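Partial complex: the chains shown occupy the same locations as in the complete assembly.
Chains here go by letter, A, B and C, matching the order in which they are written, and residues are numbered from 1 within each.
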Amino acid sequence: MPVIRVEMFKRTQEQKKNLAKELTEAFVRTCGGNKEAIKILITDVDKSNWASGGIITADKKD
Amino acid sequence: MPVIRVEMFKRTQEQKKNLAKELTEAFVRTCGGNKEAIKILITDVDKSNWASGGIITADKKD
Amino acid sequence: MPVIRVEMFKRTQEQKKNLAKELTEAFVRTCGGNKEAIKILITDVDKSNWASGGIITADKKD
């Protein structure tokens, strides 16, 4: 504990590495606890699998 | 808010498009709120990763 | 399968009842399959546990 899950569109491995480091530090800074106990799980979401306002992101024109 | 997540066996992109549209409309119709605020995340589940009754679906004989 | 999860701010039981019915029908209409196999899990989210733009909803002034 804690477990932090991030669902996001595909990022580079360098971005994921920095994200994991900074989310962990942010957690310890604000909530305390042992850094080693913080688990992070990233899920890469495809734009064909995410919708807002009823429209799949991959189908949006912008 | 809200976030609607759908875990299902692989569907076509046309089916996902219609699903996102209709789930969003169903939410607004029954619970109100702003259509734009409704987020949908679809997860494609492989039949080798889902089990019921202790048996992986991909191993079932029907 | 499928499993549909809805994370939303607290609604009435009447709204949940209608939501479950309409999400299920929307799924069958767009993706086919057996109505009985559709499972829905609703999670009531407290406004003190949801944030957007870095601000907890319960702390927003509107």
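Definition applied: a residue touches a chain if its C-beta (ideal position, glycine included) is under 8 Å from a C-beta of that chain, and two chains touch if they have at least 3 such contacts.
From a predicted model like this one, the values you see are computed outputs, not experimental measurements.
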{"item": "Whole-assembly copy number, given 3 chains displayed", "value": "6"}
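One rule holds in what follows: only the chains that are shown with their structure count from here on.
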{"item": "Chain contact topology (line, ring, star, complete or other)", "value": "line"}
{"item": "For chain A paired with chain C, centre-to-centre distance based on mean C-alpha positions, whole Å", "value": "21"}
{"item": "Multi-partner residues of chain A (at least 2 other chains)", "value": "none"}
{"item": "Of chain A, residues touching chain B in the complex", "value": "7, 45, 48-56, 58-59"}
{"item": "Chain B - residues contacting chain C, complex", "value": "1-9, 11, 15, 18-19, 22-23, 25-27, 29-31, 45, 50, 57"}
{"item": "Complex contact set, residues of chain B against chain A", "value": "13, 16-17, 20-21, 23-25, 35-44"}
